[in-house]
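Sending over a structure as structure tokens; questions will come in a sec.
A single protein chain has been omitted from the complex, and every remaining protein chain is retained in its original position.
For clarity, chains are labelled A and B in written order, and residue numbers in each chain start from 1.
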Amino acid sequence: MSALLSVEGLKAGYGPIEVLHGFDFTVNDGEIVVILGANGAGKTTTMRALSGMIPHRGTITMAGAALPSRSDAVLRAGVAQVPQGRGTFTDLTVEDNLLCGAYTRKSEVDEDIERWFDVFPRLRERREQRAGSLSGGEQQMLAIARAMMSRPKLLLCDEPSLGLAPLITQELFRVLEDACRSDGLSLLIVEQNANLALALADRAYVLETGTIVAQGTGAELLADDTIKQAYLGVG
Amino acid sequence: MMLASMIAFDGSLFVERMVNGLAEGSIFAMLALSLVVVFRSTGQLNFAQGEIGLFGAFVVSTLTLSGVPAWGSILIAMAVGFVLAASIERVIIRPIEHRNPGTVVVAAIGLFLGINQLHSLIWGPDARSLPSVFPTGADDFFRLFGAAIYWQRFGIFLLLLVLLGLLWLLFNHTKVGLAMRAVANNQESAGLTGMRVGSVLMIGWGLAAAISVLAAALLAPSAGLSAALMFGPFLSASAAATLGGLDSPIGAVVGGLTLGVLKAFIIGYIPFLGGDMVFTVSLVIILVVLLVRPGGLFGSERVERV
Partner (left out) sequence: MAGLTQQPKIVERGSTLHRIGQLVLFGSFAAFMLWKGIQGDRTGLGLLTDAIILAIAVTGLNLITGYTGQISIGHSAFFGLGAYTTAILVDRGWSHGWTFPVAAIVAFVVGCIVGLPALRLKGIYLALVTLGLAVAFPALLNYDKVSGLTNGSLGIKDLTYLPPEWTPFDGRQDLHKWLFWLSLGCFLLVSLVASNMIRSRVGRAMIAVRDNETAAAVMGVDRAVIKTVVFGISAAMTGLAGGLFAVKLTLVEPVIGLFTLLGAITILVAMVIGGTASTWGPIVGAVLYTYINDFARTQGEQRDIAGLGGVIFGVLLILIARFAPFGAVGLLRKFRARFVRTVPKLPVDTDQQNRVVASDPA
């Protein structure tokens, strides 16, 4: 398998405060990779650095080429993000949100909208409603569908389970996995919820205060005692 | 006094005053619209908005003097205003530190003064006249409920309606419009969906400028083209936008028309207040509205949680 995204020596932060202290990771073609970390470990900062929302140092290569540093160019390079807190356009309708997702595309937009309405029928019922009036779970669905509308090669998900009921989280993870397997999409998820995420992951990294401290396959990490203790509340 | 005018109520006079108010209100509404377009995307009130319009009106005057037809001149001047304002956004406004709101206000005031005086640097200090795009003859009117409605006033109101239709199409049925709404709502997410936020902001400033140029070019034939042309209308337009809600285009139009009609009626029916006090009275009314609805009539009032 070849690396789709490869990150080397990633450093980023806010003003004078460095949050990420330089680490490496890769996401291969068609792979689901999870970065596990507690609050403040630097998960969201990693995502924001990848998407060009904050400046970073280190090299990020996407499909053999350097990943651009402005967020709109990142999307055009095939990397879409579902940001933390969903980031939907609250004043726009559900349908307009999806159209925004397809902003960089010209053809088959309507077909894709129908496809995601099939995946999330609740969005179809609310297509004319303002996104701000949706429930948290529905907004997360919308955020995922909007990101997928750009037909990315790599999807970044920033804590998709945050603030959602476990059943809804499970449903979302299933949809993400399906999309991954059927479209050849690669997935990078940062999560706090280790149980669900590791079950889904091909490979996983553990992030602690801006550095990667462990890595392995999902199954390996699930079996690791220290991981269990720190993130699964077991033992 | 109110009673006296009620008893001697003259229907055709009422309609005439109404139309006069709508005509002036349409100018306010256009300017208010351009303020709202910029406010929605940047959260800033562009104090130089009227002056950009004034600059455009001078371009119109130069073009018509060299023989370009009135309509053509206005369209070209709108394009010039668009480019000017888009460049201002890129070169002056964007690099400014936005952490300190006072700074942006100072830059906007600098723009206001600079552009206001720039035209006399380019075109000399003398006032000019601008031909109207509507027929202005003494017979160019039609009758409605016995009132004489002059095309040069009613035409401005019609143009506002056309402008609104075009803006509605732009915002709801084009990709640029979608991007403008998205950027106004959430700049970060707009970037994540592949929109070039900077370019969208420039387009927003440019669009607002083009509308202001139209307003100034419609106002100048009756008010005379001078440095002070847009000062009063800008104040009224900011008041109108505040009344309607600074983030609401519908509010801007309703606010502008309301203010125009209110002004015409105060002058017409409450003459003892005198011309100088009209704006003050309008402001008091707006203040009362704002005290009841701090976000304006149509604006979104955001709830703040602790």
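Simple rule for what comes next: contacts are C-beta pairs under 8 Å (C-beta built on N, C-alpha and C of every residue); 3 or more make two chains touch, one makes a residue touch a chain.
Predicted model only: the values in this text are computed from it and were never measured.
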item: Contact set of the excluded chain (shown chains only); value: B
item: Full-complex contact with the absent chain, from B:152, B:238 or B:258; value: B:238
item: Residue touching the undisplayed chain, where the options are B:83, B:158 or B:287; value: B:287
item: Of B:83, B:113 or B:127, the residue in touch with the unshown chain; value: B:113
item: Where the unshown chain meets chain B, residue by residue; value: 39, 45, 92, 95-97, 99-107, 109-121, 124-125, 235, 238-239, 242, 246, 274, 276-277, 279-280, 283, 286-287, 290-291, 294-296, 304-306
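FYI, only the chains that are shown with their structure count from here on.
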item: Distance between chain centroids, defined by C-alpha means - chain A, chain B (Å); value: 43
item: Contacting residues of chain A [partner chain B, same complex]; value: 51-53, 70-72, 75-76, 80-81, 83, 87-92, 96, 99-101, 103-104, 146-147, 150
item: Chain B residues touching chain A - in the complex, by the definition given at the top; value: 175, 178-179, 181-182, 184-186, 188-197, 300
